[in-house]
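Shown here: the complex without one of its protein chains, the others still in place.
For subunit A:
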Amino acid sequence: MTFWLLAPLMVAAALGILFVRKAVHAALLLAVVMISLAVLYAVLDAPFLFAVQIIVYTGAILMLFLFVMMLIGVDASDSTVETIRGQRVMAVVLGLLFGIVLVVGIGQVTFGTVVGLDEANAGGNVPAIANILFSKYVFAFEATSALLITAALGAMVLAHRERLTPKLGQADLAAQRMRDYAEHGKHLGPLPSPGVYARHNAVDTPALLPDGTAAESSVSRVLVARGTVRSAPALADDIDDVRRQIGGLDGHGDPTTMPETSGKAGAPAHTEEDVQKGEEK
């Protein structure tokens, strides 16, 4: 019963990994698959693997994925350009063929009666696994310890960065700033802050210059690249709407029907990752 509930969910989530554009969504769908797998392990009389699956896979590995995604940029979405022409179609066709062959092949086989693990798990699943692990498979177990140490060492070597140029101090940065000003006329002071308006003040709204145009440098270029920047004139669009609502109430209406004044009205939906990305840059 559990299987028939979880199997469609898992296949749908796994297919979702193929189609979602953002890597974060793929990671969350993978978490769905992995937790469902953990439940299936429990159904298959493997309570130890159930715990390990949740702790190691969902807890450690997926979090590692999410950490790396934060480091290298959440919005690093897939390019749609095919390097090899027709590769995607070929891949899907081959995948389908492979899947059909596999499923049909399995369908041809009869597995016989299920022996079940009641006898093997008689003294509890974890003691039974420990018995085999530390007798029959003890050398493999020792080898995994060497593997894990190598992996930790390798990750440190790969993630370590040699500093090739000397670290820039405050004096160097100030001198660089002056040089930029002298050579390119780049503004010396800090960048302008984003716009502050009566009903909306957030980092996604550019400030307005005296001539009414938006100051491009007042919003983070990450927000611009992601396309979540609100234009200041668009904020003025709902002024008439608000005025009509207030006028219709004659100033003493029910406060619950008063227009939204928190400045959040119509603001674009922000996801967690957007906020994180903004802070990171």
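The rule is simple: a contact is a pair of C-beta atoms (placed from the backbone, for glycine too) under 8 Å apart; a residue touches a chain by one contact, two chains touch by 3 or more; residues count from 1.
Here is the rule we go by: contacts and distances are computed from a predicted model.
Undergrad: For the chain that is missing from this picture, which UniProt protein name fits: "sn-glycerol-3-phosphate transport system permease protein UgpE", "Ig-like SoxY domain-containing protein", "Cbb3-type cytochrome c oxidase subunit" or "NADH-quinone oxidoreductase subunit K"?
TA: Matching the unshown chain against "sn-glycerol-3-phosphate transport system permease protein UgpE", "Ig-like SoxY domain-containing protein", "Cbb3-type cytochrome c oxidase subunit" or "NADH-quinone oxidoreductase subunit K" yields "NADH-quinone oxidoreductase subunit K".
Undergrad: For the chain not shown, which residue from A:L5, A:A155, A:L188 or A:L209 touches it across the whole complex?
TA: Of all options in A:L5, A:A155, A:L188 or A:L209, contact with the hidden chain holds for A:A155.
Undergrad: Footprint of the hidden chain on subunit A, which residues?
TA: Missing-chain contacts on subunit A: residues 3, 7, 10-11, 14-15, 17-18, 23, 26-27, 30, 33-34, 37, 40-41, 44-46, 48-49, 52-53, 56-57, 60-61, 64-65, 68-69, 71-73, 76-79, 83, 87-88, 91-92, 94-96, 98-99, 102-103, 106-107, 109, 111-112, 114-117, 119-121, 125, 128-129, 132-133, 137, 140, 144, 147-148, 150-152, 154-155, 158-159, 161.
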